[in-house]
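A protein chain is absent from this complex, but the other protein chains hold their places.
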Amino acid sequence: MPRVVGVAVLGSGGIARAHATALRRHAEAFPEAPAVGRLVAIAGRDAARAEAAARRLGAERWTADWRALLDDSEVEVVINAGSNDIHAEPSIAALRAGRAVLCEKPLARTAAEAAPMVRAAEEAREAAMTGFNYRFVPAVLLARRLVLDGALGRVYHFRARYSDDSLLDPDAPHGWRHERGLAGSGVVGDLASHVIDLAHFLVGPITAVTAAVRTYTRTRPAPGGHRPVTVEDAVVATLEFEGGALGTLDASGMCPGRKNFLSFELNGERGTVAFNLERLNELQVYHGDGRARGLADVLVTERDHPFGGRWWPPGHILGWEHTFVHQWEEFVRRTAGAGGEMVGATFADGLASARVCDALLAAAEEGRRVAVPAP
Amino acid sequence: MPRVVGVAVLGSGGIARAHATALRRHAEAFPEAPAVGRLVAIAGRDAARAEAAARRLGAERWTADWRALLDDSEVEVVINAGSNDIHAEPSIAALRAGRAVLCEKPLARTAAEAAPMVRAAEEAREAAMTGFNYRFVPAVLLARRLVLDGALGRVYHFRARYSDDSLLDPDAPHGWRHERGLAGSGVVGDLASHVIDLAHFLVGPITAVTAAVRTYTRTRPAPGGHRPVTVEDAVVATLEFEGGALGTLDASGMCPGRKNFLSFELNGERGTVAFNLERLNELQVYHGDGRARGLADVLVTERDHPFGGRWWPPGHILGWEHTFVHQWEEFVRRTAGAGGEMVGATFADGLASARVCDALLAAAEEGRRVAVPAP
Amino acid sequence: MPRVVGVAVLGSGGIARAHATALRRHAEAFPEAPAVGRLVAIAGRDAARAEAAARRLGAERWTADWRALLDDSEVEVVINAGSNDIHAEPSIAALRAGRAVLCEKPLARTAAEAAPMVRAAEEAREAAMTGFNYRFVPAVLLARRLVLDGALGRVYHFRARYSDDSLLDPDAPHGWRHERGLAGSGVVGDLASHVIDLAHFLVGPITAVTAAVRTYTRTRPAPGGHRPVTVEDAVVATLEFEGGALGTLDASGMCPGRKNFLSFELNGERGTVAFNLERLNELQVYHGDGRARGLADVLVTERDHPFGGRWWPPGHILGWEHTFVHQWEEFVRRTAGAGGEMVGATFADGLASARVCDALLAAAEEGRRVAVPAP
Partner (left out) sequence: MPRVVGVAVLGSGGIARAHATALRRHAEAFPEAPAVGRLVAIAGRDAARAEAAARRLGAERWTADWRALLDDSEVEVVINAGSNDIHAEPSIAALRAGRAVLCEKPLARTAAEAAPMVRAAEEAREAAMTGFNYRFVPAVLLARRLVLDGALGRVYHFRARYSDDSLLDPDAPHGWRHERGLAGSGVVGDLASHVIDLAHFLVGPITAVTAAVRTYTRTRPAPGGHRPVTVEDAVVATLEFEGGALGTLDASGMCPGRKNFLSFELNGERGTVAFNLERLNELQVYHGDGRARGLADVLVTERDHPFGGRWWPPGHILGWEHTFVHQWEEFVRRTAGAGGEMVGATFADGLASARVCDALLAAAEEGRRVAVPAP
């Protein structure tokens, strides 16, 4: 029987729900896990919303003060699913209070804010993970294995985009995501940070960038009138990697017909892989032998695929939410000191992504190539 | 607070697990539901396997005798996820004992076996549903709405296939699915029945068929030697519909590279829709206006789509298992006498599919066009 | 220097133009050919149209009487691109007059009409080819090589369709294609005959069929009022092959959004290939090794592909018209008694396709499985 660890979630929105769902799905689907999570408490800025979330998600307690979570001896794990401005302080406090922390991405609003989080994690020796859940897409994991196994040879290119239509409507209301003070950045932290993490995961460190950004919608409606948007709604960039690879990146919320279109293509001397989050069960892989050379569309649901055989028979596809379950599966192994392959993003990985985010904004601001500081 | 109904599942395999998962996911995701299910008991032929399933799926009780379920006053609903040969008797007994029944497809091994199930359902006035879960794929529901709204006009064609590779390996062991006595048929009942139900759901009654079948692997290994395969591994057919439409159908487990490839295309006088279960979040829909005419790839995850807004933001795809949740959502409304749109397959629909299955086998056997008996 | 052979084309429409273009393109692109064609004369029912076509296509002479072509000593080859009712007589006469004949598909309106054409070809010992140009699509040729090389193993299934929207408009005028007396059949001879030929080319003889047909538009406007449509606008069928494979076929002009959608998929014990004429430069081929199993999209334009290196660099795609050039290239080798691989459809192949067309119509009419007579 797995040990049951008490979990508190900071946040009461959709991402909090994704994590809460993951705890339960994990407990069902991974009966051999060393530990499983049980949602104990919800913390939110607003007590009423926290209560509603707690009732809906099955938490016993709720609070409008996240510090109360750290007084709760049942809470062994804090999942930080709050807005970007409350990633650093509660995460550090929780680590210092002996809790394992799974913190949503971006780890912090800037690298400067993320750095002490990494130090706290190192000092605490508790499990600390950044919620780059797309590492846990089976097709992404398969891509990584192919790269690590040398199937692609030396990597030449990584081109990626994260496009959606979430910012197209100029009458959509102002929120914390539109405010640099709270969010740190716009699509850079929200979308590009994912892409950067996958670049690091699949290719290696990004060493330099150039970039340009735009804010197409300068103000958005708010109670009492329009408020300025102080973050970018689009970024384009070039990427240089430690190993010599070149890349492009763009992230934007201004793309009609694109909904959750995180796609990448990686070219190496012997092969190519391509992926698109809107078809997250598939990976395109180049086969170069014989006369029938081309990119094969691999449905990554078979027994010898990552997480294959865990869910349903081959061809029975998984959804977005399963990435949270897979992420939690590894996190819970970390908290339990159990073994097995570990691929999730550490806080150091979260900092590495933040450094590139900072570099993108600086490069755009200053109109020059910006080197990314080494860890 | 929704009422909690006690549920027993007959069966302990993967489909039983899909139903058990659906109960829990439903309770989380549909807090406003009139009722939610709680898994109370598992019945299986083999006591040890039933116990293991009960422990894994969280049922309190297990039994090797399904009749015991009907003595259990906590059991209000029976989900029949057993093999085809135990669909009829337990379902009829459960209905007569005042239980609602959700029975897996095919409803029975033959129409003759299914007919009394329909009568039992009519007499019992309990909710009775056939588990044609693919009706509950949001893209399929969108296709249906487009047809019902007249967006396609008169329907001319429905062509569909259900292809996988599950029967390719001649060394895969013999099982109940390979035996006509237990299964009723091979891919006809297992795969084609789904296609036929979707044909009925989207186009209307099939009135006549022609067909051919093949059994490529004549024997399969079993303890003590090979046993004969007495069902077909492939079927091809023509379909004629009441409204004048023509169709083709093929189902086979002999298709390398196809995993769960249930695809259909429907052509009407003003439009076309096309679907493929391996990309179940997508529907292709013809746009015929202006110069940019063509089939649009619609990611069926938006707020104005079936079940849109229920799960995650647009573009965040669902998995195969969500179809079971949606199916259960309607079933539980039926059991609660609640309103709302009802699209699930009744027992009569299950019988209708069985009649076409029978007609396919007869047509293949007799080498002639076989009329499908009207209900 | 290649020998120049004089060519007469019977017909003055679009297909006549495709052949005339092919002669010239061939002469440019195959400088090492043993012979090249030169368009000498056009014959058409209507003298004025024949003259216009001759002027446009660069023929020196024209005639309203095809018999005149056989008195023309410069005419060594007759390309019969007339309507179906004038395939047999002129082709036979030309062969008897010592001319090589390339006759458009379907070879004749019925097998009974096609049989004496085959005999004439045998007796004449002149080159005689049926214009099943889709054999000459490089991707189709690659598919065939894969099958012949055993890459797919034993073939289980061939499913194919030929869908377009050419018959959707009920106000489109009546023409010879709508009249059984002139055309022989509707989509059966026009579209399905192509599919059947590819089935024979890729899989082998079809031995039995079942079918259903529909005529959705019963009359069409003609000068002086509406005239009845006496041919089918849609056919669906099952196919049984000599080697045990099963297939489906459908052909229809009632498919919005489909323009020239001849697609097929062939499943064998070790692999799958799939093709679609709207993307005629591509072949999907299953790769079954390693973890990255799936259908690869092969762009069939490389040097080791059929006709690779003949036209443009890899990735520079060919158009529909190139199939006519490839076909003519083989035909001209036949007329010159030159060697090389021969894959084009003979008159016997044209008869084989006609026998299946007849069987489809008989099966639909009689509501039964119809065996296809062996050659």
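Side notes on the structure shown:
First chain written, first letter: the chains are A, B and C, and each begins at residue 1.
Throughout what follows, contacts are C-beta pairs under 8 Å (C-beta built on N, C-alpha and C of every residue); 3 or more make two chains touch, one makes a residue touch a chain.
Here the structure is a predicted model, which means the values were calculated and not measured.
Touching the missing chain, out of A:64, A:212 or A:362, is residue A:212. Interface note: of A:57, A:92 or A:239, the residue touching the hidden chain in the full complex is A:239. Across the entire complex, the residue among B:20, B:127 or B:142 in touch with the chain not shown is B:142. Even with one chain removed from view, chain B keeps its contact list with that chain: residues 142, 145-146, 283, 285-287, 291-299, 302, 304-305.
Counting the whole complex, the residues of chain A in touch with the unshown chain are 156-157, 159, 161, 163, 168, 208, 210-214, 216, 234-240, 244, 246-250, 252, 254-258, 267-272, 286, 288, 293-295, 363, 367-369. Although one chain is not displayed, chain C still touches it through residues 14, 18, 21, 24, 28, 31, 56-58, 164, 258-261, 277-281, 299, 301-302, 311-322.
Heads up, the rule we're going with is that only the chains that are shown with their structure count from here on.
Chain pair with the most C-beta contact pairs: B-C. Comparing the CA-atom centres of all chains against that of chain B, the greatest distance is found for C. Rounded to whole angstrom units, the spacing between the C-alpha centres of chain B and chain C is 41.
Here the CA centre of chain A is 36 Å from the CA centre of chain B. Centroids built from CA atoms put chain C at 54 Å from chain A.
Multi-chain contact residues, meaning those touching two or more other chains, occur in chain B at positions 258.
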